[in-house]
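Shown here is a partial selection of chains from the complex, left in place.
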Amino acid sequence: MKVTVWTENVQEKQDYVKKVYPDGIGGEIAKFLSEEDDIEAKWVTLDMPECGLDDETLDNTDVLFWWGHCAHDKVPDEVVKKVQERVLLGMGLVVLHSGHHSKIFRALMGTTCSLRWRDHEFERVWNMAPYHPIAKGIPAMFELEDEEMYGEFFDIPKPDDVVFGGWFDGGEIFRSGVTFTRGAGKIFYFQPGHETNTAYYNPYVRQILKNAARWAACVTPRTRLDCPHDSRTTNAIRESGEEIQGF
Amino acid sequence: MKVTVWTENVQEKQDYVKKVYPDGIGGEIAKFLSEEDDIEAKWVTLDMPECGLDDETLDNTDVLFWWGHCAHDKVPDEVVKKVQERVLLGMGLVVLHSGHHSKIFRALMGTTCSLRWRDHEFERVWNMAPYHPIAKGIPAMFELEDEEMYGEFFDIPKPDDVVFGGWFDGGEIFRSGVTFTRGAGKIFYFQPGHETNTAYYNPYVRQILKNAARWAACVTPRTRLDCPHDSRTTNAIRESGEEIQGF
């Protein structure tokens, strides 16, 4: 399967992030995803032509990972619209950390996706859905020594599954791993991954993101987003021996 | 409670609709809702200043009803954004029939809200959630002699509740009454209500829309849509005797 990892690559060019992720956040994620035989991952960035999301790239993307933070507004609305349509047609989407406030995630959720936040906190991530493919191989709880605190109320629609829940030393909780379905597309949001912390080196985080890539891959792509219309009834269409138009 | 009924009022000015709804679709809905002692309903339209949705009107709206069809694109994006924010802050929203393709419904759902359709069909509406406040007083099934067929696949996120299901004589089914929560706002979508049919005179449809108005009224309004931030932990804030910032 083909994964495209999109990051805005703004803070990633600065020394304070480079010392944590010398290959870039997106580079690091693409690297560890590609360790898997069945995953081929490529890193693209905001400063590329068409924000790195030209049609050829999207045609070759089963699942898109998205990490953005300070440049959400730099992503043109038409790119957001194109990506949203791809998701509705069946492309998987994994939204990471500060991507909660990205245009694409907000467009797909319909809410503000706002949350409580604070830098530098010890986090425990609890496994709340051991039945879920994304939780495969993850223990009852794992820890992140230093992560950005994201706390409730998290303004998202009710998720299909709350796979992980965060406990923060300072007193907060969070739905840290949540899934959604939109059209033919599957979406996973995962809270850890602040630019100055080391979450993407954590073996459990890596396992979760590998699981997420496989889970989010499309089952059955749609071929259209408009409204099928036929002036004949389904009964009449079928009597004539024709098939019913799909999705 | 205060209900504002918004309709685009385009086809409603034409004779073929006027002969069914001489007071306009919105006028008729506002009239029957206002029969209830606890509901005060007002009709506003697209051709009014600010599309009838100025701040004073919205400040006096507990629940907004929305009927549009051929002029979805005439609603400016900034009006859509304003209404969406009101919903997230707690205003109820009842989206009617062809409003499935309105900008506001699509913005709140994040999907295309596309569906299969065909004019003039006999419909049975089955009560699939007798436990739900919107189904209060509605029998196991009721009929609409002539209604527009809307059929699956309906491209919406998973609803909180599927309250009503439609059976169409021509061979289709539909999730005809569905609820959603977005932020502090409650949303109900209801399929019957084509401009040349008489659904809004049906006593069960009227009961459903009265129930929906009461159900969608805000429980606890939010006061902000951004992300609360404090550099102190919740533990530290509380030790200092302060309250935690709300939503």
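We call the chains A and B, going by the order they appear; numbering starts again at 1 in every chain.
In the analysis below, a residue touches a chain if its C-beta (ideal position, glycine included) is under 8 Å from a C-beta of that chain, and two chains touch if they have at least 3 such contacts.
Computed from a predicted structure; not experimentally measured.
S.K.: Tell me how many copies the full complex contains, given that 2 of them appear here.
M.R.: Full complex, one repeated sequence, 4 copies overall.
Assume only the chains that are shown with their structure count from here on.
S.K.: Could you tell me the distance, in whole angstrom, between the mean C-alpha positions of chain A and chain B?
M.R.: 30
S.K.: Going by the contact rule at the top, pick out the chain A residues touching chain B in the complex.
M.R.: So the residues of chain A in touch with chain B come to 84, 88, 101, 107-112, 114-119, 121, 151, 153, 155, 157-158, 160, 169-172, 180-183, 225-236, 238, 245, 247.
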